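Removed from the display is one protein chain of the complex; every other protein chain stays in position.
Per-chain numbering from 1; labels A and B assigned in written order.
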Amino acid sequence: MKASLKSYITGFVLSLVLTLGAAWLVSAYISSGSSSRAMFTPDMLIGILLALAIVQLFVQLIFFMHLADESGPRWKLGALVSAVGIILIVVVGSIWIMNHLNYNMMASPADMNTYIQSQDGF
Amino acid sequence: MEKMNETNATAAQAAQADRHAFGFWVYLMTDLVIFGVLFAVYYVLKASTFGGPSSNDLFSLSTALTNTIVLLTSSFTCGLATLAARSKKLNQTIAWLAVTFMLGATFLTLELSEFSRFMSAGASWQRSAFLSAFFTLVGTHGLHIAVGLLWIAVAIVQLKVKGLTPSVVSKLDRFTLFWHFLDIVWIFIFTTVYLMGIM
Partner (left out) sequence: MTHFILGDLTWAALPHAWYTIGATGTIFVGGIVVMAVITYYKKWKWLWKEWFTSTDPKKIGIMYIVMASVMLFRGGLDAMMIWLQQSISVGNAPGYLGAPSGYLDASHFQQIFTSHGDIMVFFVTMGFFFGLMNLIVPLQIGARDLAFPFLNSLGFWLYVAGAVFINMFFVIGGEFAASGWLSLPPLSEIMYSPGTGVDYWIWSLQLSGLGSLLGGINFIVTIIKMRVKGMTLMKMPLFTWTSLCSMALVVAAFPVLTITTLLLWYDRFFGMHFFTTTAGGNPMLYVNLIWMWGHPEVYILVIPAFGIFSEIVATFSGKKIFGYVSMVCAVICITLLSFMVWLHHFFTMGAGADVDAFFGIMTGIIAIPTAVQIFNWIATMFRGRIRFTTPMMYFMGFVSLFTFGGMAGVLLSIPGADFELHNSLFLVAHFHTMIVSAALFGIFAGITYWFPKIMGFKLNEKIGRRAFWLWIVGFFVSFTPLYILGFMGATRRLDYYATATGYQPFFITAGIGVCIIAAGVLMQVWQVVVSVRERKDNMDTTGDPWDGRTLEWATSSPVPFYDFAKKPEADSRDAFWEMKKRGEWPRATARTEYEDIELSKNTGMAIYLSGFFFLFSFGAVWHIIWLMALGFVGCIACVIIRSFDDDTEYVIPAAEVEKMETLAWKK
C-alpha cells in the first residue's frame, strides 16, 4: 500500500490486534492449565500463533515497507522470497536433521557428560 | 518509498537512489538469513537446559508484551517520520525520529533489565546451551536495535546540518527499512521464543 498516514495507521492497528490476540490466546491457554477444558492442544496453539505471526509479517511488509509498491520488475519481492526459502531450508532442515541425529547419537546431556569425564575426553 | 526522491532528482539520481535502496534490501535479506540461523540454533537447543532454568521458568508474558508494543509503536512513529520527510517537513521529521529513538531506547532498557534479572537468578549464557542460544538470538536483535539508535542520532545530525537533501532522504529511507525489518524479526522472537516458551 502506498506510503500515507492511512497505511501506517492501518498497519499499526492490525499489528496491535494480532499481537494482543496472540498474547491473549497464550495467557488463556496457560490459565486454563492442563485440565481437559484447555482450549487447544499445544500443537494447535503453536499453529495458530505461527499463523498470526505470518499474517502480521504480511501486514508489516505491505503497510510499513510498501513491498507491493515496487515499480518495475519485482526484484525486492524476489529477493525476499528467496531469503525466506533459504530460512525455511535452514530452520526446517536443521530441526529435521538434528532430531534424527540426536535420537540416534546423543545420550542425555548428563549421561554424555559422565561418559566424557570417565573417558577423559571425547 | 521508491518514489520519494523522484520529484526533484534527475533520472540518474533516481536510478542511483533505486540502486541504493535495492542494495540495502539485499543486505537486509542477508541479515534475515543470519537471524534465520540463530532461530534454527535456538529451536534445536531450546530443550537443552542441562538441569538449569527453562523458558517456562524465566520468561514473563507481561515483559515480553510490553517490549513488543513499545517496538511496534516505534516502527509506527518511524513510518510517521518517513511521511514527514516526504512532505518536506524538516522539524516534524526530526521530532518523530526523536520519538522513535526514545521508544527504541525504552525497548533496549527493558530488555537489558530482563537480561540482568536472568543473570542474577543464575541464568547466564554460560549456564546451558538453551541460555546461550536465547541470549545470542535476542541479544543480536538488541545489538541491531542499538545500531539503529546510533543511526537515528547520526541521521538527526545530518538532517540538522544538511536538511532534506535527496541524499539525506535516501539514507533515511534505508534507515526506515532497517527499523521496520527489526520489528518484523521481533514478531517472530515474540511468537516463537516468548509465547511458545511460556506455553
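By our rule, a contact is a pair of C-beta atoms (placed from the backbone, for glycine too) under 8 Å apart; a residue touches a chain by one contact, two chains touch by 3 or more.
Given the structure is predicted, the values throughout are model-derived calculations rather than measurements.
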item	value
Per the touch definition above, residue among B:29, B:70 or B:198 touching the missing chain	B:29
Sole contact to the chain not displayed, among A:17, A:51, A:68 or A:89	A:89
Absent-chain interface as seen on chain B, which is shown	12, 15, 18-19, 22-23, 26-27, 29-31, 33-34, 37-38, 40-41, 44-45, 48-50, 125-130, 132-133, 135-136, 150, 154, 158, 162, 165, 167, 171
For chain A, the residues touching the chain missing from this view	75, 82-83, 86, 89-90, 93-94, 96-98, 100-106, 109, 112-113, 116, 121-122
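Basically, only the chains that are shown with their structure count from here on.
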item	value
Separation of chain A from chain B, taking each centre as the mean of its C-alpha atoms, in whole Å	17
Of chain B, residues touching chain A in the complex	1-4, 22, 25-26, 29-30, 32-33, 36-37, 39-41, 43-44, 48, 50-51, 61, 65, 68-69, 72-73, 75-76, 79-80, 82-83, 86, 177, 180-181, 183-184, 187-188, 190-192, 195-196, 198-199
Chain B-touching residues of chain A, taken from the complex the two chains share	3-5, 7-9, 11-12, 15-16, 19-20, 22-23, 26-27, 29-30, 42, 45-46, 49-50, 52-53, 56-57, 60-61, 64-66, 69-71, 75-76, 79-80, 82-84, 86-87, 90-91, 94-95, 98, 109-110
